[in-house]
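Removed from the display is one protein chain of the complex; every other protein chain stays in position.
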Amino acid sequence: MAEMDPQHTKWVMVIDLDRCNGCGACVTACAMENNVAFTGEEENAYGRGMHWLRIVRYWVGEWPNVQVRFMPMLCQQCSNAPCEPVCPVFATMHSEAQELNIQVYNRCIGTRYCANNCPYIARTFNWFDYEWPEPLNFHLNPDVTVRRRGIMEKCTFCIQRIRAAEEEARMEGRPVRDGEVQPACAQACPTEAIVFGNWQDPNSKVRELAESQRGFRFLEELGTEPKVIYLSSQKHEF
Amino acid sequence: MQATSSQVRKAVITVVVLSVLGVLLVAAVGLYRSQQTPPQPLPFNHQVHVQKVGLSCLYCHSNANKGQSAGMPTTQRCIACHQQIEPTTEGERILRQYAENEESIPWVPVAIMPDFVYFSHQVHVNANISCEQCHGEVGQSTIAPSLTKKQNMGWCLACHQNQPQERVARLTSCEACHK
Amino acid sequence: MQETTLPAELHERVEELREEHLLLDPRPREEMNRMVLEAMEDVNREYIIVMTILGLVTAVTLFGAWGYLMSKGLGLAGIRRPIYWGLFIVSFVFWIGISHAGTFVSAILRVFKAEFRRPFTRAAELMTTFALAGAGLYPLIHLGRTWRFYWMIPYPNQRWLWPNFRSPLVWDFLAINTYLLGSTMYLFLPLIPDLAMARDKSKGWRKVLYTILSFGWRGTEEEWRHLQKAIQIFAWAIIPVMFSVHTIVSWDFAVAMKLGWHSTIFGPYFIVGAILSGISAVGFILYMIRISVKNMRYFIRPEHFDALGKLLLIISMGWAYFFFNEFLLEWYGGEHTVQEILRYYTTGDMAPVWWTMVICNILIPWLVLWNKNWRRKPWVMALMGIIVNIGMYAERYVIVVGALSRNRIPFDWGWYKPSLVEISIALGTFTLFFFLYGLASRLIPLIPVWEVEEGHHAHGLKRIGKGVVKTVAELE
Partner (left out) sequence: MSQEQRLTRRDVLKLAGLGGAVAAVLSGCGPTAKYVRRQPYYDMPEYARPGASVYFATTCRECPAGCGLVVRTVEGRAIKIEGNPNHPVNKGATCARGQAALETLYNPDRAKGPTRQGKPITWDEAITALADLLQNTPPESMAFLLGLAPDHLAELVYEITQALGAPPPLRVGALAFMEARNTLAGAAERVFGTKALPTFDIADADLVLSFGANFMETWLSPVYYGKAYGAMRRGRPGRRGILVHFEPRMSMTAANADLWLPIKPGTEGLVAQALGYLVAEAMGREPGEGLFQVDPAQIAQQAEVSLEKLEKVARYIANEAEKVVAIPGGVALGQSNGFAIAQAVLSLNALFQELGKETGVFFTPPVNGEAPLAPATLADIQDLIGRMQAGKVKVLFVHGVNPVYEFPPSWGFAEALKKVGTVVSFASFVDETAAQAHLHLPDHTFLESWGYQRVQVGADRETLSAFQPVVVPVFDTKATADVLLAAVQQVGGALAEAVPYKNEVEFIQKKVAALRERTDGIYAHPHPQVFWNLFLQHGGWWTEQSQKELARGSVLNVQVGEADFDQGDLYLVVFPHPILAEGASANNPWLQETPDPTTTVMWNTWVEVHPETAARLGLQNDDVVEIASPYGAIQAVVYVYPGIRPDTLAVPMGQGHTALGRWARGRGANPLALLGPEANGASDPAFARVRVRVRRLGTRRQLARKENVVGVYGDGRYEPVEAKAESGMKE
C-alpha cells in the first residue's frame, strides 16, 4: 500500500524539553491508545513495567540548588536502528515507506536481543499474559494487536493512526496534511511539547522546530540517526 | 550373524511402519476437523439469496466497499424483506423470533482475519476484486460455508506479488498488513 | 619388545617407567578388550540407583521447569528490563565452552601427536557431544515463544520469509548445529573398531545395537586405511569449526552496541576461556571415570593428569592475558558508561562474582599447578576442574548480566537476581550431562583400545649403554 504513496514520508517527532513539564499525560495516553498492559506493583517494583513511553527524570545540582530535568524517552525510530540487524526472524524491521521501525508481533519469537541492543532501553517485553478483566477489555483498541506472552513490543509512532490517515488521504487523492497524524502522546500533551509530522514536507511544523538552535538527537554519537529530535531546555539562572 | 541381522531388519521395519501410520492418522484427523462448518444460529442458504433472488453480496455485507470488515447483516436488513414472506422454513421462523425479540443474530463468521492482521475490504472491493476470488463460490452453497480456500500469508502474497507495482502494493513491508 | 635379562638397577628403572607410562605398560589386546567390556557391562546396583536419581532430577529440574516456564511465560525467570538475558545465556555460553574440550584434546592433540592423549580422547569427545546437547537447549529455553524456534531455520515456507542472516543468532544457530554434527561424526569414527570389537564379544540386545552401529566393520587393512584417513581429515576439519563456534558465540555480544560487550578481543578471549573450562572439565571427568568405572585405573594414570595440569596452567595464563588486555583497554578508554560498568564489576554489586572469577581462573591455578606432585594427584586435578569451571561460569555471568545492568541511561540501570526456575533449569543441564555420560559409559567403550594399542606398538624401551630410554616408532 505504502508504496503507492506518491510522496515518500519520513515521520519525525520533536520534543521540546523546555515545554515538557513531566505531567505524564503522554504516558497514560500511549497506554490507552496502544493496549499497553498494566502489570501491577510487584512487577513494576522489579522493573517490568510495560510503558512504551517513560519520562526520564534527573536530579541536577545539590541542595538547595537542586533542579530536576524531565526527558520523555521512547523508541527513537532510528533510521539506522541497532535493533533491526540482530533480530533473527525480521520481527523488527525497517519500513521503507514510512521510515519507521516496525515491530511485527506475530513474527516475534522473543530472543530479546533487540532490547539488549537498544541504547535507549525503549523496548518492553511481555513477561506474562496480562489480563484486562471484563469489562475493562471493552476499551481495547481494535486497530492495535493485543500482545501475548513472550513478545517484544515498543512505541510504533502510533502506526495505526499513520496508516489510517494515509489511507484516507489516498482515497481523497491528496498527500497527508501536516498535523493530520498525531500520535496519542502528542495529542494528549497539555504543553504542546510533543510535535509530530512529516520531515519530507518542507513547511511542516516539525521541520521548522527541528531547525532550532536547541535541537539535538539523543545519543546521536552512536550513529543511530534517531527520528526523535529533542529541544533542550535552557533554564534561566538567577 | 544371520540371526542378528534379521532381528535388526525386523526392528527397523516395525519402527518405520508405526511412525508412518501415526503421521497419517494425525493428518486425517486434522483434515476432517478443518472441513467442519460451524454451527450457525439459523440454517442460512446463500444459494437461494444469490442465485434465486439474485442479491448481490453487498446487499447484506454492505460494509465491504466502505470499510475494513464486510459486516454481517443486521436483523432489520433481513426482516425488511422477510416480513413480506410467509415463514415456511425453519430458518425463517427462527429469524422471526430474533426480529420479535429485537435481538441481533449471532452469526458465526467463517472467514476470520487473525487480529494481528490488518486487512481492508474497501481497498480490495474498490479494486474490482470479486468476492469469489477470495471467498470461493459461496453463492453456490446451500449451507453455511466452511472456508474453502486456505487464506494464509503466502496466499495473499501469491496474488499481490503478481500485481503491477504502481497500482497495487507488493506487500514487501510487514507493516502493510501486520499491526 | 622388552629384553628378558636386565641388570637389577636397570630393572627397577624399567619398572618405574612402566608404572609411570601407560604406553610403556602394554597388555595383550585381548586383555584390554576384556577390561573395557567389563567396564561397560558392569551395570551394578549403585549404577542403577545413581542413574535413576539423575534421570528423575533431570526430568523435574530441567524439563519440568522448562514446561512450567513455557506455560506461564518468561516472567518466571529473573530477567527484567534492562537485563533481558540472564542465567540461560550464561549457561549457554558455559556449556559451549565445555564442549571445546573434546575437540581440543582429541583433534588438536592428535594433530600435534601428543601421545598422552590416547586413552582419554573418547572421554573428551563424549563431553563435547553432551555439552553441546546441553548448550543447544538454551537458545530454545530462553525464547519467549519456544514453539516458534523453527523460524530461525532457513527453509522454504508459505510466508515467503527467510531468517535474517545479518543476525548473530542465526549464525549461532547454524554454527552450533554444524559443530554438533561434526563433533558427533568425529566421536563416532574412532568408535567403529571398538564397537565392532564389542559386537564380536557381546550378545543379546547389545549385539543388535553394536551390529547396527559398527557398520559391519571387519578390520581389514583397507578399512583401517580409510578410517585413519577419515579421522585425519575430520581432525583437521573440526578445528576451524571449533574456533568458529565460540567466536560466533562471542560475536553475539561483541557485535552489539552494548558497552561492556562491544569489544574486538572477545573472539579469542572466549575461545581461550572455553578451552580453559573444557580442559579443566576433562580433568574432573577423568577423575570420575577413574574412580567410578571398573578397570580404569590401568588406562588413566597420574601422567595424564600431570599433562592436563601443565596444559591447564598454560591456558590459564593465556586467559589471564586476554582478560587483562580487555580490562585494561576498556578502563584506559575512559568512556563514561564503561567506567561505570568496570566500577560495578570491581566494587559494585557484581564484585563478589567478579573476584570469584579472578581468584578461580588465575590465582588458584597459578598457585597449585606449578607443583608437579599436586598435578599428579587425580583428586587435585578434579578439584581444579570444579574451581576453574566455577570461575568460568562467573566470568560469563559478569559479562552477560553485569554489562546489561549498566547502560547509557542511568535512569534505567537495573539489578538482577536469578529466579528458582532459572536456577533449577541451569542445574538441570548439569544432571542431564552426567546422566547422558553415565549412559554412554555403559553403552560404548570409554577407552579407544585400538588407539592405546597403537600407542603400545609405537612405544618401547631401548637400552643405550647403561640407561633405558623411551622410543617412539613412527607408525602414524
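Chains here go by letter, A, B and C, matching the order in which they are written, and residues are numbered from 1 within each.
Going forward, a residue touches a chain if its C-beta (ideal position, glycine included) is under 8 Å from a C-beta of that chain, and two chains touch if they have at least 3 such contacts.
Since we're looking at a predicted model, the values are computed, not measured.
A.B. asks: Of the chains you can see, which ones touch the chain that is left out?
C.D. replies: Across all of the complex, the chain we cannot see touches A, B, C.
A.B. asks: Going by the contact rule already stated, which one of A:105, A:127, A:157 or A:196 would touch the omitted chain in the full complex?
C.D. replies: A:105
A.B. asks: Which candidate, A:133, A:173 or A:202, sits in contact with the chain we can't see?
C.D. replies: Touching the chain that is not displayed is residue A:133.
A.B. asks: Tell me which of A:145, A:198 or A:224 is the one touching the absent chain.
C.D. replies: Of the candidates A:145, A:198 or A:224, A:145 is in touch with the missing chain.
A.B. asks: For the chain that got dropped from the picture, name the residues of subunit B it touches.
C.D. replies: 29-30, 33-34, 36, 38-39, 63, 66-76, 98, 102-110, 112, 114-116, 146-147
A.B. asks: Please give every residue of subunit A in contact with the chain that is not shown.
C.D. replies: Residues of subunit A in contact with the hidden chain: 16-19, 21-25, 27-29, 31-33, 35, 38-42, 44-45, 47, 49, 51, 54-55, 57-60, 62-64, 66-71, 105-106, 108-110, 131-142, 145-148, 150-151, 184, 187-193, 213-214, 216, 218-219, 230-238.
A.B. asks: Tell me which stretches of subunit C touch the chain missing from the display.
C.D. replies: 144-145, 147-148, 336, 340, 408-415
One rule holds in what follows: only the chains that are shown with their structure count from here on.
A.B. asks: Linking chains that touch, what shape results: line, ring, star, complete or other?
C.D. replies: Graph shape here is complete: every pair of chains touches.
A.B. asks: Select the chain whose centre, defined as the mean of its C-alpha atoms, is least distant from the mean of all protein C-alpha atoms.
C.D. replies: Chain C is the most central one.
A.B. asks: Going by C-alpha centroids, which chain is farthest from subunit C? Tell me that one.
C.D. replies: Measuring from the centre of subunit C, the most distant chain centre belongs to B.
A.B. asks: If you average the CA atoms of subunit B and of subunit C, how far apart do the two points sit, in angstrom?
C.D. replies: Subunit B and subunit C have C-alpha centres separated by 54 Å.
A.B. asks: Rounded to the nearest whole Å, what is the centre-to-centre distance of subunit A and subunit C, using the mean of the C-alpha atoms as each centre?
C.D. replies: 46
A.B. asks: Pull out every residue in subunit C that's touching 2 or more other chains.
C.D. replies: Within subunit C, no residue contacts more than one other chain.
A.B. asks: Which residue numbers or ranges of subunit B touch two or more of the other chains?
C.D. replies: none
A.B. asks: Quick one: in the complex, what on subunit C touches subunit B?
C.D. replies: Touching subunit B: residues 157-160, 207-208, 211-212 of subunit C.
A.B. asks: Spell out the residues on subunit B that touch subunit C in their complex, using ranges where they run on.
C.D. replies: That would be residues 4-5, 7-8, 11, 152-155, 157 of subunit B.
A.B. asks: Mind pulling up the subunit A residues that touch subunit B in the complex?
C.D. replies: Where subunit A meets subunit B, its residues are 1-4, 90, 93, 95-98, 100, 102, 104-107, 142-146, 159-160, 163, 167.
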